[in-house]
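One structure, as structure tokens, below. Some questions next.
Of the protein chains in this complex, one is absent; all others appear in place.
Up next is chain A:
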Amino acid sequence: MVKEVERAGIPVVHICTVVPISLTVGANRIVPAIAIPHPLGDPKLDPKDEKALRRKLVEKALEALCTEVDGQTVFDK
């Protein structure tokens, strides 16, 4: 999916827990997610903290989308 959408000329950010697989399939902008059973949240946190975590992930992904990349890049800082 990531590759097909990019082929159509639209940049894609892949939010993904298993970064090595994302690298193998060829995503260009990769944002590491939390865990495989819950990529975009963490049930161990209370709702307020979890919302903050989710917002941070989305913001990081949007930032990645607006960043020029030269080949595969993992946004893990």
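One rule holds for everything that comes next: a residue touches a chain if its C-beta (ideal position, glycine included) is under 8 Å from a C-beta of that chain, and two chains touch if they have at least 3 such contacts; residues count from 1.
Definition applied: contacts and distances are computed from a predicted model.
A.B. asks: From the names "Glycine/sarcosine/betaine reductase component B subunit", "Alpha-D-ribose 1-methylphosphonate 5-phosphate C-P lyase", "Putative phosphonate transport system ATP-binding protein" or "Energy-coupling factor transporter transmembrane protein EcfT", which one matches the UniProt record for the unseen chain?
C.D. replies: For the chain missing from the view, the UniProt record says "Glycine/sarcosine/betaine reductase component B subunit".
A.B. asks: For the chain left out of this view, which of A:9, A:37 or A:71 touches it?
C.D. replies: If we include the chain that is not displayed, A:37 is the one touching it.
A.B. asks: In the full complex, which residues of chain A touch the absent chain?
C.D. replies: 17-21, 24, 32, 34-37
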